[in-house]
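Sharing a structure, written as structure tokens. Questions coming.
Of the protein chains in this complex, one is absent; all others appear in place.
Then we have chain A:
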């Protein structure tokens, strides 16, 4: 992947501190989720976002009020980044009453109408036409909002993605297709699953502009997202951003990870970590003191611990919940 990481930030100290905090919150939250999973408090599938934090934090930096977002089962980071309450997210992971879906959705299925977060979808590829539908609604209503639609490199091989590209381009829908290319679909590396590795070109046949972005660099992500968002708001139709990124953890919690080497992961962590990158930008430039960063670290850790406590203290849903919300 193109290593174009920025050394001289085109961002204010406040912005950088904000990105740092947001990414760190995701990182620490996910680590805690992994821990709770290990303790048997979280069940089923649980897909962690560790390593990919810059993607969602960078895109969110380009969004405005009313823009929607929709993603896959690897969704905790997206929820935190759009301002959903860590307590509610963690309590959904533990399947408790205080969760966003009152314990009925779980890790892969959470929603917030208030934050325009449309899930959390467990079927690979299915959220892509749904995202275009959100964009369709924006166009129908004549507003200038944009639907940020995230999916993986593996999902990029699903047929419905191309059905959606065609319609989105045909109807000039304000949707950004954000391909989070973390190099693997479960155990299938990009080159074992994709005939052509440049996923950002996948819209060419439909006339959709695409761009490859260093997804480990929050500023590169933000700048690319700003460009894409502007394109959509001007009514020029969809845009594809291929975010080259990397997940440090297994596909889900039960992944023995035999498809890649320890060294590969270690190298990524050491040389490309998105949070370390911003930390460097903040400290090397001399803008932020160690104390400032430590204070953020502590604030984030406390926030995450509080969410873990909430998620364990919140009761399991009442059995009557079994029968509610089947019909409106």
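Quick note on the criterion: a residue touches a chain if its C-beta (ideal position, glycine included) is under 8 Å from a C-beta of that chain, and two chains touch if they have at least 3 such contacts; residues count from 1.
Here is the rule we go by: contacts and distances are computed from a predicted model.
S.K.: Considering only the chain that is not displayed, what protein name does its UniProt record carry among "Amino acid ABC transporter ATP-binding protein", "Pyruvate dehydrogenase E1 component subunit beta", "Serine/threonine-protein kinase RsbT" or "Putative hemin transport system permease protein HrtB"?
M.R.: This omitted chain is identified in its UniProt record as "Pyruvate dehydrogenase E1 component subunit beta".
S.K.: For the chain left out of this view, which of A:109, A:172 or A:233 touches it?
M.R.: A:109
S.K.: In the complete assembly, which of A:123, A:186 or A:205 touches the absent chain?
M.R.: Once the missing chain is taken into account, the touching residue is A:123.
S.K.: Determine which one of A:72, A:101 or A:157 touches the chain that has been left out.
M.R.: A:101
S.K.: For chain A, which positions touch the chain that isn't shown here?
M.R.: Interface residues of chain A facing the absent chain: 31, 34-35, 37-41, 43-45, 68, 70, 99-105, 109-113, 118-123, 126, 128-138, 140, 147, 159-160, 163-164, 166-167, 170, 248-250, 253-258, 262, 269, 312, 316, 319, 322-328.
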